[in-house]
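Handing you a structure now.
Yeah, one chain of the complex is gone here, protein chain that is, but the others are all in their spots.
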Amino acid sequence: MKTNTSIILRRLGLGVVTLLVISILIFVGVEALPGDLAEAVLGQSATPETVEAFRKELKLDLPPHVRYFSWLGSFLRGDFGTSLANGRPIADLIGWRFSNTLFLAGITALISIPFAVGLGILAALYRNTLFDRSISIGTLSAISFPEFFVAYILIAIFSVQLTMFPSMSNIGPQMTLLQKIHAVALPCLTLTLVVMAHMMRMTRAAIINVLTSPFIEMARLKGLSWRRVILHHAFPNALSPIINVVVLNLAYLVVGVVVVEVVFVYPGLGQLLVDSVAKRDIPVVQASGLIFAFTYVFLNLTADILSTLSNPRLRNPK
Amino acid sequence: MKHLLEINNLVIEARTGENWKPVIKGVDLVLDRGEVLGLIGESGAGKSTLGLAAMAYTRTGCRIASGSILYGDRDLTKLSKREQRKLRGAKIAYVAQSAAASFNPAHKLIHQFAELPVQHGVMSYAEAEKKAIDLYRRLHLPDPERIGYRYPHQVSGGQLQRAMVAMAMAGDPDIIIFDEPTTALDVTTQIEVLAAIKEVIQAQQTAAIYITHDLAVVAQLADRIMVLRYGDLVEEGEARELLENPQKEYTRDLISIRSLREDKDVLARKTDAILEIKGVSAAYLPGAPVVRDIDLTITPKKTVAVVGESGSGKTTLARVVTGLLPPYEGRIVFDGQELSADLKNRDLEVLRRMQMVYQMPDVALNPRQKIRRIIGRPLEFYFGMTGKAQEERILELLDMVELPARYISRYPSELSGGEKQRICIARALAANPDLIICDEVTSALDQLVAEGILELLQELQNELGVSYLFITHDLATVKAIADEIVVMLKGRIVEQGVKREILKPPHHEYTELLLSSVPEMDPDWLDNLLEERQESTLH
Partner (left out) sequence: MTAIQLLKKSPASARVGMIIIVFNLLVMMLAPVIAPYPETEVVGDVWVNSSAENLLGTDQLGRDMLTRLVYGARNTITIALFITLISFTVGATCGFLAATLKGWTDQVISRMVDIIMAFPTLIFALMVLSVLGTSIPVLIVVIAILDSTRVYRLARAVAMDIEVMDFIEVARLRGEKLWWIMRREILPNAMPPLIAEFGLRFCFVFLFISALSFLGLGIQPPTADWGSMVRENAGAITFGILTPLYPAAAIAVLTIGVNLVVDWFLHQSSQLRSH
């Protein structure tokens, strides 16, 4: 019988390995660039001297494994190198944008999680009623909508027609929290709608799965009130799947943020990533991609560990 | 006199697609205070549905269409949800078949026990706790003071089942519904649970409805027995009366004890053994052998039955013989030729001559293939038989397993459990095998159907001279079909020999335990057995 700690340690170890492999993949991906990064960036017309100087600057003359470790080492120290496009340190470009992205994702999570879990549970409890069906159709449509469709509909309504919120969400350090929230209202609403649909569907499925277990029938045959059956018998067993659903959707949120940031020209990491891909500013792509990947892996890891901890069978080993 | 529970002309319907179809077709039932009523029937008889209806409860997709359920002077079907709920657990309690699934994994046993009286407002938590320990003791659970503070998955199956009986008694109910409470248990564990149930309900004078498919089990407990079939009452009577003098054909069939087969000459010489297993040991993980030092010989036209409880390694033995699990020690000799341990290195001829039939015909037949293809494939594969010749041979095989020719173009899902098992047998026969390994082939089937399958296997052996390696946990089956018996316990053979010898005392200690634990129709069997065992421990 595996104990809790060993499961969690194993999972943590796996997470670290995954991150290492991802970093290698990102690094090798750039190495595998057809031709040479220097030529690719400087173009065909560059003179051999400029190419050579550029190679020196990027340390392209060193063997790959040395460069990998020095790249990873400086990355871990917070030194991401400099941007090819404008020569500025990448850390400066990324820092405030990443916190903007987290701000947007954070507010969205605060709104969507309680709503989604609550509605998901209600839909499961009132299964096959009109309420459940309308929620089911609603969420099905919402997950079918591309994020930008939702975004533009919201802009057309709230920004163009009602002029309640700006269609461009520019935020800066001098703004108060309230101003910031006003600025991100529409991107936040867009993300909320998209994430909630997924979360509600998954919560509903998890609860229904628990409700069909024989121990729920037993609880009802013991003559317990419906309230007690749900709170005392169903809920502790549904907790583990629900936590899983929530954190997985947070991970989804981190990625979904990219498109929404572009729509609302929000100064976040996703916007930077997309711009850099278009400009082929590879060091910036590497750094921001790696940060996204770290966040994603970290959240997935949290989901696994939390759901292990909340599983009654695993919490009380034999 | 007023009955404790009285069900009148009850009709329960189940939804199939758009329509409602009756599954209980107007059954009457009465239960008096302190009486134990046995509900017996095969699968699909509606006995669980009827049992649950006594609590005015129906599963999803079922509804009570008409009839009344009188408890005292109240009709349960007319009560409000709230009033129904107040009766459930407190006045009428339920013991489910699978305790492992029916206990909530998130809470300790004693909390689940105490919840019932505390929520119904008849006891404080402390009182309930004391009562639980008292009941655990009376149900002979080990360490009664502490076992309640464990979680369900930390307790064994037989103990869990007893803990559930205790939970049902928590509110001192008038009636307890037992729904196949021992079916999932090994025979030796079943005895313990049965004895505990009997003792407690007698002491408490609780009325009970005991639902089971096994007449011998119900004979030990019931005062009165109702036989159900397809949602109808077949026969009802006092337990002894009904067992001794059944009025209906169907009941007689259920009761008729399987006839012992006469022993044939088993003094075959070693040389014409069809299969020899010599000193075989095998393990799934290195260092943890599941079977050890197995020696076994099967001669042509004979049936060797390997018997043991779950975990005895009998199914593993079958996997070793077929080559699915190569042994780390020992040899397997088939018709004088030593077999490669691994399936991959065996030639087709060996594979053809050794066929297998499984416990669950549902998963042993590919649901997406028609019978024609299922039986036709081995004909094509081993003999290159196609077209008209194949078709004719398939029909011949269907005839051998006593199935109509029209089944050839059906899918397995259109057949009943027993018919599917016959198809499995036909598929094995298609290869013209010398040895068929039968792994619990009758365990998943209703009693009468199982008997039909055993008869068929016997006839086929007489006609075709095929040998069987018959793996089972059921001693009644062994008695019916075996020439030789091998008793296994924890991966080792504890006793083996000709059937007559094994079934005749003196037995090995474990064989004795196994044999004596098989319930008999005699209503006094359990009492006598417990008395005997008591005495032997005293001496």
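To keep things simple, chains are lettered A and B as they appear, and every chain counts its residues starting from 1.
Assume contacts are C-beta pairs under 8 Å (C-beta built on N, C-alpha and C of every residue); 3 or more make two chains touch, one makes a residue touch a chain.
Keep in mind that what you see is a predicted model, and the values were worked out from it rather than measured.
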Interface partners of the hidden chain - shown chains only, full complex considered: A, B
Residue of A:Leu9, A:Leu110 or A:Ile153 touching the missing chain in the full complex: A:Ile153
Touching the absent chain when the full complex is considered, from A:Leu76, A:Leu130, A:Leu177 or A:Ala278: A:Ala278
Selected from A:Ser167, A:Ser213 or A:Asn316 as touching the chain missing from the view: A:Ser167
Residues of chain B in contact with the chain not shown: 322-324, 343, 346, 348, 351, 354-356, 358, 360, 363-369, 377-378, 381-382, 413, 427, 431
Missing-partner contacts on chain A, residue numbers: 18, 21-22, 25-26, 29-30, 32-34, 137, 140-141, 143-149, 152-153, 155-156, 159-161, 167, 251, 254-255, 258-259, 262-263, 273-274, 276-278, 280, 282, 285-286, 289, 292-293, 296-297, 300
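Definition applied: only the chains that are shown with their structure count from here on.
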Distance from chain B to chain A - Cα centre to Cα centre, in angstrom: 51
Of chain A, residues touching chain B in the complex: 213-215, 217-225, 228, 232-233, 236-237, 312-313, 316, 318
Chain B - residues contacting chain A, complex: 52, 55, 57, 59, 85-90, 93-94, 96, 98, 101-107, 115-116, 119-120, 151, 153-154, 167
